[in-house]
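Below is one structure, written out as structure tokens; comments come after it.
What you see is the complex with one protein chain gone and the rest in place.
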Amino acid sequence: MRKFLYATVASATLMLTAPAAMADPVNVSDFKLAPRIAERVASGEPLNIFVSYHDVSNEFSPFVRSGVERADKMEGVNARFIGPVGADADAQISEIETLSSQMDGLAISSVSSDALAPLINRIIAAGIPVITYNTDNGESDRLVFAGQDLIQSGREAGKLMADVLDGKGRVIITTLDAAAQWSLDRESGAREALAEHPGIEVVRTLNTGTDPQEIYAAIENAMLADSKITGILSLECCSTPPAGEWVDRNGRVGDIKVVGFDLLDQTVELVSKGVVQATIDQAPERQGYEAVNLLVSFLGGKTIDDLDTGVGIYTPDNIAEVMK
Amino acid sequence: MTENPTAASGPGETRPSPQKTWSDPPRVSLIRRLLSAKETGVFLALVVMCVFLSMSTESFLSTTNLLNVGRQVSLLGIMAIGMTFVLISGEIDLSVGSTYALAGLSTGMLIVLGWGLVPALAMGLACGAAIGLINGLLSTYGRLPSLIATLGMLSIVRGSALLLTDGRPVTVNVRNGADPAILDRFEYMGQGYLFGIIPMQLVFFIVLAILGWLLLSRTAFGFRVFAVGGSEKAARVSGIHVPTVKIWSFVIMGILAAAAGILSLAFLPSGQAGRTGLGLELDVIAAVVVGGASLAGGLGTILGTVFGVLIIGVLRNGLVLLGVSPFTQEVMIGLVIIVAVAIDKWSSTRRST
Partner (left out) sequence: MTEKSILELRNITRTFPGVTALDDVSASFRAGEIHAIIGENGAGKSTMMNILAGELSPDSGTLHVNGRETTIGSPRQSQALGIRIVFQELSLCQNLTVGENVLLGPMAAQPALSHLNRNSAVRAATDVLARLGMSDVRADTPLAGLSVAQKQLVEIARAISQQVHILVLDEPNSALSKRETQRLFDMVRSLKEEGVTILYVSHHLDEVLALADRISVMRDGKLITTLDNGPDVTVDKLVTLMVGRSVNAAEQYALQCEVSDHPAETALEVRDLSVPGHIRHATFKLSKGEILGIAGLPDSGKDVLAEAIFGLLPRGGEVEIGGIRLSPGKPYHSIAAGMSLIPADRRSAGALLSMSVAENTVSAALKKFTRLGFMRGGAVKDIANRYVRELDARVASLGQKIATLSGGNQQKIILARGLITGPRVLILHEPTRGIDVGAKAEIYAILKSLAADGMAIMMISSELPEVMLHSSRVLVMADKIVMGQLTGAQITEEAIMSLATRSDQERAA
């Protein structure tokens, strides 16, 4: 326990940098910019930057949007936040197609890598710069990626779990969509990190569904099915609070460790109460801002590269920083 | 033409009775009546599942687990009671998942804004009633098929919830401004236990199921719902005002969906408009149909619905207890819905021929 505290305090003080930079640095001089955009840049008119998010109705969307709005206040920038209600690839594609003639630059977080890659390539072929943020799309020709490396963040979560368990225990992994790309990436990172500890067994991955009641019931059933579970590793925002609530309400705080993601109100409260041992923030506001900023820099002639927006780790010791 | 047709129909009579135009219904024993009751098929399916699970897992039969299952199905069950009314009246309501979200979240927001518990709850329930009223008006006076009217409302209501919350999660806690005393009472509704063991959500479900059963099978209103679903023309000819009956069914549905949404937020003090209750309408309809109600109207019972809800709940619980993989679970749930309804259909065909 003590050893764990040192470890987390140490790691929480710095934003870990992800090693996986997959795109090469790129400059506008190497890019076949559409003439209308080149004219706009030359004339100094405000640049229309579109930021498409994969589901504007999820809980991160407001944070990403506020980052985009912060960027919109920059001189010479019109930043607009768009995207489908519900993770709907067709809706995302048709919206971007409709707006493409107005775009001077596009930042996109794809609903599905496969579905969006051809569209991204077409937009680039039309001379409009495209970068990815939040969720990368490595299959496309996107210029760079701004965000958290999902495999890496999963790995961090796995390491935190191994730390709080002291290297031994039975863990279940919870996710609200086990089949989604982001979930598969984080899961593989987490399993990889946990596999380094022979004393830890990953019992199963629990697909919880999205409704809060459903999530709670799924966790409740799973905990009853295996009474020897000592750790719950949640891969996203939304199964973290129900996992904490279950542990809290069943008097198992401390016996069963919870490591999760993001800084929902409820998560913050559970961390401060010591029910959830650690949570990983992915700074969604910063992702929204950086997405616009990178495109503006690129059009302004600066060379840009992949940007890691970092993994912020919060534990009971530093959670006060986010409790305003 | 002077013979008395009843003269020769006494029990045990062997004398030929040429005047008889049709035979007496046979006297039915209690056991046969139980076997032919509408709910028997679904009840047997539930029993089979429970027996199988109690033999193949250690924890299924524990009190904790059974109370958990009871609590887990409560909100689905509360909505299914309303859906039973709507389906029997010959309509359908697809907007219930959205109503659940909007009513729950708006109640939560009001509590955070410092409203008293009763006004906040009343507002949430009124919101559900209003949605039910609109569904009812569109489906009767508006002459839209309820499938279309409520499909539209599904989207309108979910969109309204997103607009209202700006897509941000609503968390009802003291830090966000809720009065601690009010919060305590609110959370008791969702998280508390009656006599220290029965989850409050389950208590609400049981009470509402009893009220629903009384209303449906013991009152004139319930009778009208069956009559309207059986034959609109017969109902009209008998002086029943068909639109009123249907609108009330939708309003009951709306209020119950709102109640479930509010209890959901009281249980986990956080919800989000893009996620809360998403797709719930299909679970609700599936449970009611598994319980023996007909999408064509006229058929259904509250008891059957309760069994249908329990089948869905026990199934989800059991599949996790058995350690079935998440993707296989989806397949299993679909199979059980089809098999349960098929058994019911086949057995009732046999009964009626």
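Letters A and B mark the chains as written, and numbering starts fresh at 1 in each.
In this section, a contact is a pair of C-beta atoms (placed from the backbone, for glycine too) under 8 Å apart; a residue touches a chain by one contact, two chains touch by 3 or more.
Computed from a predicted structure; not experimentally measured.
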For the chain omitted from this view, which of the shown chains does it touch? B
Of B:Arg224, B:Lys246 or B:Arg275, the residue touching the omitted chain is B:Arg224
Of the residues B:Leu265, B:Leu299, B:Leu319 or B:Ala340, I need the one that contacts the missing chain. B:Leu299
Return the single residue from B:Ile240, B:Leu268 or B:Val320 that touches the missing chain. B:Ile240
For the chain that got dropped from the picture, name the residues of chain B it touches. 1, 5-6, 9, 16-25, 215, 218-224, 226-227, 229-231, 233-241, 248, 298-299, 352-353
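Methods note: only the chains that are shown with their structure count from here on.
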Separation of the C-alpha centres, chain A versus chain B, in whole Å, is 38
What residues of chain A sit close enough to touch chain B in their complex? 55-59, 61-62, 85-86, 178-179, 204-207, 210-213, 216-218, 220-222, 224-225, 227, 238, 241-242, 245, 249, 264-266, 269, 323
Seen from chain B, its contact residues with chain A in the complex are 57, 59, 62, 64-65, 68, 72, 75, 158-159, 162, 166-169, 171, 173, 175-176, 191, 264, 267-280, 316-317, 320-323, 325-327, 329
